[in-house]
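Okay, here's the structure, questions in a sec.
For this view, one protein chain was removed and the others were kept in their places.
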Amino acid sequence: MKDRLRRVGLLSALAIVAAVPAVAPAAASAKATITMSGSTSVAPLAALLARKYLNVCNHCVNFKLLQGGSDIGVADVASGRVTIGNSSRDPKPTDPGGLVFNKIAHDAICIVTNKANPVPGIDQAGIQAIFGGSVRSWSQVPGSTQTGTIDMFVRTPASGSQDAFQKIFMGSTKVFSGASQKASNGLIEQSVSSDPNGIGYVSLFFTKNVHTIPYKGVDCNLRDAKSGQYGGVRNFYMVTRGAPTGAAKKWITWITHNKAASKIISTQWVPLS
Amino acid sequence: MRPNGSHSAKPKDRTDQRAEIALGALASAVLLLIGFMIVFVFAKAWPSFTGNGLAWFGAGGNVDEQLTNIFNSPASPSDYVYTFHAWPLLYATALITGLSVLFATVISLLSAMFIVEFAPEYMKRILQPVIRLLAAVPSVVYGLIGILVLVPFVGNHLISAAEKDSVRYVIQLDGTSVLVGVLVLTVMITPIMVAITTDALRSVPRNWTEGAAALGVNRWRALRTVGLRAARPAIVAAAVLATARALGEAIMLSMVSGSVGFAPNPLDGVTFIFEPARTLAATIVDNAEGLSVKPFGQTIYALAAILLISSFFLSFAGWVARQSMRKYTLQAR
Partner (left out) sequence: MSAHTHAQVPSPPAASPLPGGRKSAEESWSRGDKIGVVMAWAAGILLCVVAATIVIYMLFRGLQYLSFSLLATHPEVGLDQSKTGGFLDPIEGTVILTILGTLIAAPLGVGIAVWLSEYARPAWLARAVESGVEIVAGTPSIVLAIFGLLIFQQSFFGFLSFTAEGNAVFGRSFFTAGAMMALIALPLIVGSTREALQSIPSHVREASYALGKDRISTIRRVLLPASRRGIGTGVTLGMGRIVGDTAIVVILLGASLQIAPENGTPVWGLLKGTGSTLTTYVYNNSPAGEGGAPQKAYAAAFVLLVIVILLNFAVDLIARRKEPGWTH
């Protein structure tokens, strides 16, 4: 008897649990959800902007932020898996068709070396020689205090920062195939900061523990990036399938036109205008 | 009791029949799932194999470059790029897995013999939980220690500038290397092997080794000739288990053994162990983000298919080895 009571109790509990999703307030899903995935460099900016936007419009949408890298963002938005793909690189000819790259900010890429090797400056030819593999020893680099083999740290191919680096600094020179590939800004910073012979490139805010090399005579810092003097500036995009519509359109318009958004961007990045 | 260890008898009534069918369906469902897994993975991987033929397994070109090209294939299916020569990855996998299992087997045999025969009582009591603890440490923790401690140590203190110079036009040495990969992997797989081998040595009947002692053989030799022989199926089982674990280790190796699809060159002498390498599993983890791009995804699934085939082959080889040893020794699990 007790057994049967127990069984009935268990079954009814299960039934209630199963029924709840069906009865659930459907009102919750009336709010639009904006999903973003892609660049790990854009993600922190997107998160800060999203928080402010939610405050300003009184939680009018739901945000979902994922990462994975610029190429992932582009692939995800092209296949309809997300609303917006965050990209830290320019559009490529091999990108899927029908995508619109909405520019939202600029970011600076710095060439960095170990603090024990404060190279005083470098130009594009120098970067191409080093990262292309034709110059492999620090003794051949003017201004370097090291004399050993150059340890290069670059990003993996799926990275938007890698694409931006290639486009801005390397042009048509291919990056040395033996270079050590790291999956993130943080990793490059860590590798360069612990290897006196290291050199790499990172987004501006991963430069705490490393020495940034002035490019073409201009320091890599926020002020010079904003003034446009620093040459290594790349774009941040929010990519949509076709022109943005609905909630996504309002969101992107807010980012690009609203003063509060601009203020947030200026804290650590370069706003558009 | 049936030979396969089950206690079946004809079901007595309807409830029993229904229960049998329900449980049987459950078991078959899992079997079906596994079957699906094998079929799906191979189906997804097929275009990559057909796009390359046997050259898929060969060498030729830079693996990372090929992967990038595949990722950047134009959008129309007829233009997909599939060119891929996986040899550096296959070689790296065989090298790192093989070396680790070799070292782990030697160390675990010696340790097991130590624990069973020569260790003082207090050490036995310490080693038991210690081994279980080591076996349970997650691979990401091993990877963390590897990448924050071992890799900088190797990169800054073990690799000399001359060695870096000697290969500088081919590859860069920065500490992530075959050496660290094999070292940490060996530490990871040894505890399981030790545990299994110790159990097996312990279950050798006392009178076998006592018989050897009666013949004037010393403890070490008795253990080595009689004990190890008797435990051979278990040792093979342990080695197979360890190899499977080593093959599948993706996270730790992607952190410490290098992120370049490079084939270390034994002709480089000692520098060979300092060169980076990347196994199949580590390549899958490093490139998992790009799966949604069709031809790229198919190439990655092709790597997974090779891993699957290797594990089948391993299990089968282990089974064959244990079967052939059956008549000489104890019943192995």
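Each chain carries a letter (A and B) given by its place in the written order, and its residues are counted from 1.
Keep in mind that, in the parts below, a contact is a pair of C-beta atoms (placed from the backbone, for glycine too) under 8 Å apart; a residue touches a chain by one contact, two chains touch by 3 or more.
Computed from a prediction, not measured in an experiment: that's the story for all the values here.
Peer 1: Going by the contact rule already stated, which one of A:Thr83, A:Thr113 or A:Asn235 would touch the omitted chain in the full complex?
Peer 2: Checking each option in A:Thr83, A:Thr113 or A:Asn235, the one touching the absent chain turns out to be A:Thr83.
Peer 1: With respect to the chain omitted from the figure, which of B:Val41, B:Ala55, B:Ala94 or B:Ala161 is a touching residue?
Peer 2: B:Val41
Peer 1: Hey, which of A:Gln190, A:Asn235 or A:Thr256 is the one touching the hidden chain?
Peer 2: Only one listed residue reaches the unshown chain, and that is A:Gln190.
Peer 1: I'm checking contacts with the chain that's been left out. Which of B:Val226, B:Ala250, B:Ile273 or B:Val293 qualifies?
Peer 2: In the full complex, the listed residue that touches the missing chain is B:Ala250.
Peer 1: For subunit A, which residues reach the chain that was dropped from this view?
Peer 2: So the residues of subunit A touching the missing chain come out as 20-21, 24, 28-29, 31, 33, 35, 40, 43-45, 47, 62, 64-68, 79-83, 182-187, 189-191, 203, 205-206, 208, 241, 268.
Peer 1: What is the set of subunit B residues that contact the non-displayed chain in the whole complex?
Peer 2: Its contact residues with the unshown chain are 1-2, 4-9, 11-13, 15-16, 19-20, 23-24, 26-28, 30-31, 33-37, 40-41, 44, 107-108, 110-111, 113-115, 117-119, 123, 126-127, 129-134, 136-141, 143-145, 147-149, 187, 190, 194, 213, 216-218, 220-221, 224, 244, 247-251, 254-255, 281, 284-285, 288, 291, 300-301, 304, 307-308, 311-312, 314-315.
Everything below uses one rule, namely that only the chains that are shown with their structure count from here on.
Peer 1: Taking each chain's centre as its mean C-alpha position, how far apart are subunit A and subunit B in Å?
Peer 2: One centre to the other, that is 34 Å.
Peer 1: Would you pull the subunit B residues touching subunit A in the complex into a rising list?
Peer 2: For this pair, the touching residues of subunit B are 62, 64-65, 67-68, 71-75, 152, 155-156, 161, 164-165, 168-174, 176, 258-260, 262, 276, 286-287, 289-290, 292-293.
Peer 1: So in the complex, the part of subunit A that touches subunit B is made up of which residues?
Peer 2: Its residues touching subunit B are 68-69, 71-72, 75-76, 79, 81, 92, 94, 96-97, 133, 136-137, 148-153, 156-158, 176-183, 191, 194-195, 198.
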